[in-house]
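The complex appears here minus one protein chain, its other protein chains still in place.
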Amino acid sequence: MSNLEDLYREIILDHYRSPRNRGELASPPAHRVEGFNPLCGDEVTVYLDVNDGVLTDIKLTGHGCSISQSSSSLMSTAVKGKPLEDVRATIEAFKELMTAHETTTDEEERDATNLRTFGELAALAGVVKFPVRIKCATLAWNTLQQGLQELAS
Amino acid sequence: MSNLEDLYREIILDHYRSPRNRGELASPPAHRVEGFNPLCGDEVTVYLDVNDGVLTDIKLTGHGCSISQSSSSLMSTAVKGKPLEDVRATIEAFKELMTAHETTTDEEERDATNLRTFGELAALAGVVKFPVRIKCATLAWNTLQQGLQELAS
Amino acid sequence: MAPGQRVSSFNARRVRADIPQLTRRINGRPITYLDSGASSLQTHSVIDAMSRYYELRHANVHRGVYQTANEATDAYEGSRAAVARFINAPGEESEVVFTKNTTESFNLLAKVWGATNLGAGDVVLITQMEHHANIVPWFQLREATGVEVRFIPVGDDYRLDLTNLDELLRDVKLLSITGMSNVLGTKNRVHDLAAIAHSVGALVAVDGAQMVGHGPVDVTALDIDFLAFSGHKMLGPTGIGVLWTRESVLDTMGPFMGGGGMIADVTLDGFTPAKGVARFEAGTPPIAEAVGLHAAVRYLEGLGMDHVAAHERYLTEDALRRLDLTFDGRVRVIGPLDVIDRGGVISLDVEGVHPHDVAQVLDQFGVCVRPGHHCAKPLMRRFNLAATARASFGPYSNTADTTVLLEALEHALKMFG
Partner (left out) sequence: MAPGQRVSSFNARRVRADIPQLTRRINGRPITYLDSGASSLQTHSVIDAMSRYYELRHANVHRGVYQTANEATDAYEGSRAAVARFINAPGEESEVVFTKNTTESFNLLAKVWGATNLGAGDVVLITQMEHHANIVPWFQLREATGVEVRFIPVGDDYRLDLTNLDELLRDVKLLSITGMSNVLGTKNRVHDLAAIAHSVGALVAVDGAQMVGHGPVDVTALDIDFLAFSGHKMLGPTGIGVLWTRESVLDTMGPFMGGGGMIADVTLDGFTPAKGVARFEAGTPPIAEAVGLHAAVRYLEGLGMDHVAAHERYLTEDALRRLDLTFDGRVRVIGPLDVIDRGGVISLDVEGVHPHDVAQVLDQFGVCVRPGHHCAKPLMRRFNLAATARASFGPYSNTADTTVLLEALEHALKMFG
């Protein structure tokens, strides 16, 4: 069952069971954006408070599988309170992580690198081995990205 | 090539090259009826003169393959001048011949029987071995049958 | 009866040996295929029939004179006749139209029969447990003609709620219902509903996708007017489906798609459609697929459809009992809990585990179940579910499949618990 434990790491299950930053923000002033995966029915709603170029607060609601839900929770902890530039960089880096197809053969080395770059988020790295689940992991991120674009325009 | 000669007997080729009773009858008084095989494009038009329950004259025009054309020609010689009752019986017997699937195993015996019953028409018996061509052989007969039905009603 | 004694010609072990995919191993375990509701596996005989067709006698059908063209035509038309016999079509092969799947069959029904016979003020009565294939074509027809689409509700017992049937039937010109729900496993009483619909002058269409291949289906005895089903759900190949219609109805229907094979004549000015089933089969038909479907029909007839139905009923009863015993409510079955009017499709709601995660964990055990809305979103909304994890049986399924399913479900519960 090594594969399965690669996907469902303890951190993921923890964030699934106890999602962080769950809830709503009054909108306005917060920006509200919805994401939907028509194939599996996963839904996420992201609420964003942005002040002076900083993502001062973020909350999420929605339902879906453990991957989509833990990914939103992990995302919220990774981006909350960060300058928008950093948030955008994290989004890009995460999406990169989700497309990286086994470039390093040394798994341990890769895991170490990921951990350095991503912290807790690295727990989601195992998802790439399950291509159909990648869209679960990226749903919240795409929604956040869309929200930031809407705010910018 | 025994098979092929079974289909294209000399009598058939002769009727194909020199069709009997070819032409038109003034209609009215003659009854005119058209037959069409949409699958292969064969066409036949039958002209009938019926007087006092006798098919006093029959003429045919049309175009198509050797089987459909020789069958119309052979038909015309078989039914011309006959009482309608006999004509109907011949139509039935011919259609029966075209569906008879190898009941007798003795080919020679069957050929002899056919010759007794059908005369020259027996030449068409080989068509049953070529199921796709049966509709060619029966086109004129179905058309004649339809004409007689139209006359009766 | 002594254990191991054979009760009938149906021998599950022998059936399994006829299915090559069942020898496959997934993640180090033998495959446990429980997704027959989505698509069944194929027998050697079905696969080989198609290969042999391509190897020996493939040619385009109709209008050919040479030998392989005749053989291909005979094979194609022979399949049509076999399918007609299999469902006991009163008008035999002249009532069986080959389509590409159940979905196309319903589109043909809606876009040809429906578009000609139904308009504003008329009602198509369907149910809340229909597959999208028997919903969306009617919504499309509504856009085009203003016909009303009405739903028979589903009760909390997962069965049709017929309380207001009389009212629901007002102005109904077509009752179109599934023989069995692909989510709940609920079987509808097609014969009785058809009789009622006929009594108000409506015609009756049945979605047979989950019926045909799982038990005897006799359109004459059911006294219905249309039946749609798919080859790939009855041990046959992809790429072929069937719309059966009474000859008297079929003869009144105009053409569907335009092209070769469906015409009697074409000029620069217009076209005349062909007579008979050919009118609905434009272009080169699914020839090899018809050959495969014929082999599937032959195989199922060999098993005996009564035996298949009894076998799947036994498996369903066993699975429902063991699910209840093992999980004591932590795994909820979305569907009837008894096996009266119920087939071998079991939708599960696993406490605390999302259906996608259920399916993912089960995959590690080689267990194939399908998570999702199963193309029945109105039904899912009815029960406030985004998705279920669905296990479903075929003639080759056995109780060992259920054993592995239970083992894997326990693991899922533990993992997420």
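All chains are identified by letter, namely A, B and C, in their written order; residue positions are counted from 1 within each chain.
The rule is short, and it goes like this: a residue touches a chain if its C-beta (ideal position, glycine included) is under 8 Å from a C-beta of that chain, and two chains touch if they have at least 3 such contacts.
What you see is a predicted model, and the numbers here were worked out from it, not measured in a lab.
Here one chain is not drawn; of C:181, C:210 or C:230, the residue touching it is C:230. Of the candidate positions C:17, C:59 or C:249, contact with the unshown chain belongs to C:59.
Checked against the hidden chain, the listed residues C:17, C:47 or C:385 yield one contact partner: C:47.
The hidden chain makes contact, of the residues C:95, C:122, C:225 or C:289, with C:289.
Touch with the hidden chain on the side of subunit B covers residues 1, 3-4, 7-8, 13, 16-17, 39-43, 63-67, 69, 130, 133, 136. Within the complete assembly, residues 20-21, 24, 26-27, 31, 35, 38-39, 41-42, 46-48, 50-51, 54-60, 63-69, 100-104, 106-107, 110, 128, 131-133, 135-137, 139-140, 151, 230, 232, 237-241, 255, 257-263, 265-268, 270-271, 282-289, 356, 359-360, 362-363, 367-372, 375, 377-378, 381 of subunit C touch the chain that is not shown.
One chain of the complex is left out; on subunit A, the residues touching it are 38-40, 131-133.
Basically, only the chains that are shown with their structure count from here on.
With each centre defined as the average position of its C-alpha atoms, the distance from subunit A to subunit B rounds to 81 Å.
In subunit B, no residue reaches two or more other chains under the touch definition. The residues of subunit C never reach two or more other chains; the list is empty.
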